[in-house]
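Of the protein chains in this complex, all but one are displayed in their positions.
All chains are identified by letter, namely A, B and C, in their written order; residue positions are counted from 1 within each chain.
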Amino acid sequence: MSRRSYNAGWSLTGWVFLILLLIFAVAPMLWMLITSFKSQFAALKYPPEFIPSNPNLEQYERLLSPKNEVGRQFLRYMANSIWVSTATTILGVAVAVPAAYAFARFRFPGRQALFFSVLFRNMFPAVVFLMPLFIMMRWMGLVNTYSSLIITYLTFGLPLSIWLLKGFYDNIPIELEQAARIDGCTRFQAFYLIVMPLSAPGIIATAIYSFITAWNEYVYALTFLNDDQKLTLPVGLQRFFTEYATNWPGLMAASFIMSVPVVVMFLILQKYFVRALTEGAVKA
Amino acid sequence: MAQVEFQNVVKSYGAFEAVKSVSFTVEDGEFVALVGPSGCGKTTTLNLVAGLLDLTSGDIKVSGKTISDLDPKDRDIAMVFQNYALYPNKTVQQNLAFPLKMRKVPKRDIGAKVAEAARLLEITHLLDRYPRELSGGQQQRVALGRALVRDPQVFLMDEPLSNLDAKLRVQMRSELKRFHQDLSATIIYVTHDQLEAMTMADKMAVMSGGVLQQYDAPERIFEEPANTFVAGFVGSPSMNLLPATAVERDGAVYATGDGWELVLAPRNAASARASSGPGIILGARHSSLGLHDTETPGCIQARVFTVEPTGDITFVHVDVGDSTFVISVDPERRIAADQTVWIEFDQNKLHVFDAQTEKRIAPG
Amino acid sequence: MNSSTGRKPTPRGLFGRIADHRLDYLYILPAIGVMLLVIAYPIYYTFYLSFFRTPPSLAMSDKVFNGIGNYITILTSESFHEVTINTVVWTVWSTFFATALGLGAALVLNRQFAGRGVLRGLLLIPYVISAVAASYIWRWIYHSDFGVLGAILNRLGIIDGKLNLLDNVNLVLPSLIVVNVWKEFPFAMIMILAGLQTVPDQLLKAARVDGAGAFHRFLHVTLPHLKGVMVITVLLLFVANLNHFTIPWIMTGGGPAGASDIWITQIYQIAFGRIRFGLASAYSVILFAVMVVIGYFYVRALTGNDDVRRRG
Partner (left out) sequence: MFALISARKGRTLGGVGALLVSSAMLVAGPVSAQGSDTGVDPETWTPEYVRSIAGQTEPNTAEECSQVVPLDYSGSVDYWYVGPNEASPELEHKMYDDFWAAWEETYPNIEVNAQNLGYNDMLNKLRTAALGNAAPGVARLPILWGSEFAAKGQLSELSPEDVGYKTENFWPGAMKSVTQNNKVWGIPTNNETMAFIWNAGIFEEAGLDPEKAPDTWAEVVEYSKQINEKTGKAGYGLVARVNAGNTPFRFMPMAWGEGGGALDEASDSPSYQEVWVNNDGTRRAVQNYYDMYVRDKSVPVSALTNTQTENQDPFLANQLAMVIAHPSEYATMLDRANKATGDDKAAAMQVVDNMRYGMIPRGEDRRAVVFGGSNVHIFNPDNVDGDLDMEAAKALVCFMTGPEWSTKLAWVSSNPGNTRGFETVWMKERLDTIKFLDVSTSMLPSGIPFPPVAESPEIMNIIIPEMLQNALTEKMTVEEAAADAEKKVNALLNGM
């Protein structure tokens, strides 16, 4: 076999693999979308219709119209989710950036140990902490508030954020900051005007990561929030559709709507994510 | 411009003292080179001036006023870094304007000053580019421009030429020197390259192990090195150093070593007598030594190790006991390795060091 | 030593150094603070409670000290063995397939072709979707009576009759692993893709000059270079899978007949289904112990890489 045809074979295998993988990745989403256009009855036909014979937007109208109770609730849950995720993201960045910077730049005693302890957060399964955390939130009077969720969510994103950003700051020469300080910046200005913009891909990446984690979180939201008006989408999603009747098209439509913001955000910003990982995390 | 005064400057990290009680004064308009091998504390000293590091003790004064407690931005100094430290996300124009912007210079003035600096450094055509689009030499000029544009009291330069290739380095060296002369700026310049220091500086501060070894004009340092370290560090090839024992016999002083003996001329004999003990070190530059093919009185026998012709001059490495000497000879001379030769010392240019203190003993 | 200003030599020793760096700690204070808040008390509480018997008929304040009784109960229970095997199968295979698919995808995507960005984006979608939504989507696809997967396989003539995945003790765990891999392979892909972009071109060119084919270039140049990022990816996935709760819980609740029960679903079941917080705490501590061992390697991998980076 000549090298040329060997390479061609290699390349062909790659394409076939890619197409199969693409089907694997996208087909479930497609089926979600197709189901969401069916009526509850049509969804239960077996074998199923691969293309809905009578497609309709009934589920979407119900979910997104503020005119009916379901729509009002769903939109409220969405607003709640947006608020919780945004707050988590902003606070997450505000907390992670200085910490990562300090871990990268300063040589204070206990630095390594503290850095490890931050990374260690991921070792602990969320479920295990539900009860003690609830009791603690209760002490602090935070039950049924978004603060309880935001505080908890913060810690999900922090380890990866700090690790990723530290990688960035490690790679930014300290002379840039020194130059800036000599050029008339305070320490903070040097950081804010010179270092921050250079770590922007990392900040964007960690922001997306925090947002998505918060947006999708389910178990804590279920436990910490009681008020019907305060629920976030994943909990609301479950509440709506699985209690007394499993409305598959409705569930699929709601899942779709819930996925749109994060998917769109991720698609637009994914290049930063790759860049951040390349520059911040895996550079060897 | 300004005078910079170092008073017992100490910088320590825990138990380690990077800079040990350094005192010297850079006069207004002087170009001072801080030289020494890496780790000698020269960059630390520079950063202390810049305010990037805090003094452990001592004081630094600029124009008589202490700056030790000031923030870098308030010290009115400029600094050029080894890796240039250009802001990668700003254009050349923005890089140059940045220090002015931070000092709230009016916008109109910023434009004028940047244009002036760019003209001076011939980088006007590069103003819209980003640093990554520039060659090393161009980046160097921009870094210089960024320091220049502010018209600071003191310029600090941390090995600014070491990232350039040899040819460019020579060119930039002369430009920097010219730049200093034109602006009569006070410059503190850190380099590990003694040649760079020699050629450019008004004064050199030679450092080693955190200690200031000698602070003087380059030619004085070359001619009267304070100790064996300075003698070995300054000059290329460096000074030949030959440990010996001084023996007084028949009113004359002999320097003796492993299988050789040299009678010292009176000026050197006096120095040897002033030594704290019998141990001395003889120092001789390659140019002050002669080579004979045949046995000559007053000379030391030695064996040729290698011969290095460089074109207009040939360096001969010879073994004397445990030491190796480098001697320059006329390129016409035919000398082969392993040949036995006799070394003649020009006693007027011979240095005598106290083996114990390693300090030079001035001729009596 | 003291000259014109009042600067004094720095006090030595740990406290002196801490005092020196006190401002540095301000930077990490918020991060460490929130971590401590959310982790320290729960860890303490979990350990504490793991030594108590808390049957559902007793109020929490009446709990009975039980020594290591809870640990003995767990380790000697019949289900522990089965659940542990499930946990290992779930964690190892999820991690393996997610990494393998991720590696494959990254290699294919690591060349220039039109639409590469779009393709990468599409492949990333499962990663961003919430686990709750993903669980419902796949439960619907797998549905034993109305599932589209069964219908397709029927139409293709691969099976005849209903496709029973989630209600089948032998197939349920592999089926859940597929869902998990679907959700996780994009993460491996993006990590490895990032790693691939740091493989020096010169090295690949040199190998090409040396006559190495694509496969050998991969084996001898690319793969060794990816080692660091692969280790991190595998460890991150491993830890995530060990802690993964949503997919098995929503899709099957650990069933049928415990066939998809893993440690973490067991813990939730014991705590909230059977209301044995003491027992659940002991179970959690066992899980912690395993995590700490893995965590040791995890942190070493993360920071080891950090060292490499600093040197490089």
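Just so we're on the same page, contacts are C-beta pairs under 8 Å (C-beta built on N, C-alpha and C of every residue); 3 or more make two chains touch, one makes a residue touch a chain.
All of these numbers come straight from a predicted model, not from anything done at the bench.
Student: If you put the missing chain back into the full complex, which of the shown chains would it touch?
Tutor: By the stated touch criterion, the chain not on view contacts A, C.
Student: Among A:82, A:143 or A:174, single out the residue that touches the unshown chain.
Tutor: Answering carefully, the residue with contact to the hidden chain is A:143.
Student: Looking at the whole complex, which of C:19, C:118, C:257 or C:292 touches the chain that is not displayed?
Tutor: Going through C:19, C:118, C:257 or C:292 one by one, C:257 is the residue touching the chain not shown.
Student: Which residues does chain A use to touch the chain missing from this display?
Tutor: Answer for chain A: residues 39-46, 54, 56, 58, 69-70, 130-131, 134-135, 137-138, 143, 222-223, 226-228, 235, 238-248 touch the chain left out.
Student: Just the residue numbers, please: which parts of chain C touch the chain that's not shown?
Tutor: Against the missing chain, chain C presents residues 53, 55-60, 73, 139, 143-146, 162, 164, 166-169, 251-259, 269, 272-275, 277.
FYI, only the chains that are shown with their structure count from here on.
Student: Report, in whole Å, the distance between the mean C-alpha point of chain A and the mean C-alpha point of chain B.
Tutor: 56
Student: Residues of chain C that contact two or more other chains, please.
Tutor: Where chain C meets two or more other chains at a single residue, that happens at 17.
Student: Any chance you could list the residues of chain B touching two or more other chains?
Tutor: Residues: none.
Student: Using the touch definition from the top, list the residues of chain A that touch chain B in their complex.
Tutor: Those in contact with chain B are residues 173, 175-176, 178-186, 189, 194, 197-198.
Student: Within the complex, which stretch of chain C touches chain A?
Tutor: 14, 17-18, 21, 24-28, 30-32, 34-35, 37-39, 41-43, 45-46, 101, 104-105, 107-109, 117, 119-134, 136-138, 140-141, 145-146, 148, 151, 154-155, 182, 185-186, 190-191, 193-195, 197-198, 213-215, 225, 228-229, 232, 236, 239-240, 242-243, 245-246, 264, 267-268, 271-272, 277, 280-281, 284, 287-288, 291-292, 294-295, 298-299, 302-303, 305-306, 308-310, 312
Student: In their shared complex, at which residues does chain B touch chain A?
Tutor: Within the complex, chain B touches chain A at residues 47, 50-52, 71-73, 75, 77-79, 81-83, 85, 87-89, 98-99, 102-103, 146, 150.
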